[in-house]
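With one protein chain held back, the other chains of the complex are shown just where they sit.
Per-chain residue numbering starts at 1, and chain names A and B are given in the order in which the chains are listed.
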Amino acid sequence: MHLVHPATLAVLLFCVGLYGVLARRNTVLVLMSVELMLAAVSLNLVAFDVWLADELHSGQVFTLFLIALAAAEIGIGLAIVLLVYRRRGTVALDRLRALRDGPGAVAPPDEVHDPDARPAATADAAARGQEATP
Amino acid sequence: MSAGALPALLAAEESGRGVLSPSGVEIVFLLVAVVVLGAAILCVTSRHLVHAALYLVVALGGLAVEYLLLTAEFIAWVQVLIYLGSVVVLLLFGLMLTRAPIGPSPDADSANRPVALVVSLAAAATLVTLVVDAFRTTWIDLDTPHGRSDALGESLFRAWVLPFEALSVLLLAALVGAIVISRARRDDSEEGRG
């Protein structure tokens, strides 16, 4: 089989994945596109391993590792997405801009829960409770 | 592609293998490739989020067929098992947990879309040119299968056993990390759902 076929397929698949990563708004969809890109790389690894007929099967073993890593990645990634969703109530990538420059860089307090503010609040609550008890 | 490409292709054709005279495997491969690409494009353009996930299933499944065609049978089954079996299910769970709408969502694409299209087309053009130019005279010998489970397993547990173990530790760490990150804390559950 001509090596150009799998290689071209891998390239096109990768670029489709790239488009997805750059164009999609929903974070879960972006993760799907990342999976596409990873799959393209896997295809490349397999094709070249078969072409070279490597004794140690490096390409295919790497593909195995890659699949396992992709599984791990998707697990962690989804966990992060869930956390973001719980904190911000959205998974739209272009609304997660806390790191931008200029005024309004930090989202308003009803969107962000300042972790530093909480201990003070609980301390206040504790103080109030102490006042109330005696 | 440089000017010397055509004579090389013609020379290859004379030796019985060529772009213009594909073998049966090649024809099947190309057909499946068209399916895979189509599913992938639908996956990244679909407005239905759940449909996108299902198109992903088609694309990844087609890719498993391509692995089979490349005689990498073990990888093909692992692909089916892990990707189709678990990753896509995880993604679907993710969609559900983030309350993705069932119907078409008009805001599935961000404002970055035209730029993304340009960039990815440019990348595709560049890479395709590069790859075709580099491998136009290279053929894969598929007569002796090179992905049988026994050979791969032997290689995996002899030569690659240490990376394999390291990977298992990594997976464990990822598992624990995912649990830690996604565990619903009391305060999050109280006020997180804007």
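For the reader, a short list of remarks on this structure follows.
Going forward, a contact is a pair of C-beta atoms (placed from the backbone, for glycine too) under 8 Å apart; a residue touches a chain by one contact, two chains touch by 3 or more.
The criterion applied here is as follows: contacts and distances are computed from a predicted model.
From the set "ABC transporter ATP-binding protein", "NADH-quinone oxidoreductase subunit L", "Pimeloyl-ACP methyl ester carboxylesterase" or "Phosphate transport system permease protein PstA", the protein name that UniProt assigns to the chain left out of the figure is "NADH-quinone oxidoreductase subunit L". The missing chain, though absent from the display, is touched by one residue of A:V41, A:L66 or A:L96; that residue is A:L96. When the full complex is taken into account, the listed residue touching the unshown chain is B:A122, out of B:V34, B:A122 or B:V161.
Along subunit B, the points of touch with the absent chain fall at residues 110, 112, 115-116, 119, 122-123, 126, 130. For subunit A, the residues in touch with the chain missing from this view are 18, 21-23, 93-94, 96-102, 105.
Throughout what follows, only the chains that are shown with their structure count from here on.
If you check the complex, the residues on subunit A that touch subunit B are 1-9, 11-20, 22-29, 31-33, 35-36, 39, 42-43, 46-47, 49-51, 53, 55-57, 60-61, 63-65, 67-76, 78-83, 85-94, 110-111, 113, 118. Residue ranges on subunit B touching subunit A, taken from their complex, read 17, 19, 22-23, 25-26, 29-30, 33, 36-37, 40-41, 43-44, 49, 52-53, 56, 59-60, 63, 66-67, 69-72, 74-75, 78-79, 82-83, 86-87, 90-91, 93-95, 97-100, 105, 107-113, 115-117, 119-121, 123-124, 127-128, 131-132, 135-136, 138-142, 144, 146-147, 151-152, 155-156, 159-160, 163-164, 167, 170-171, 174-175, 177-179, 181-182, 184, 187-189, 191-194.
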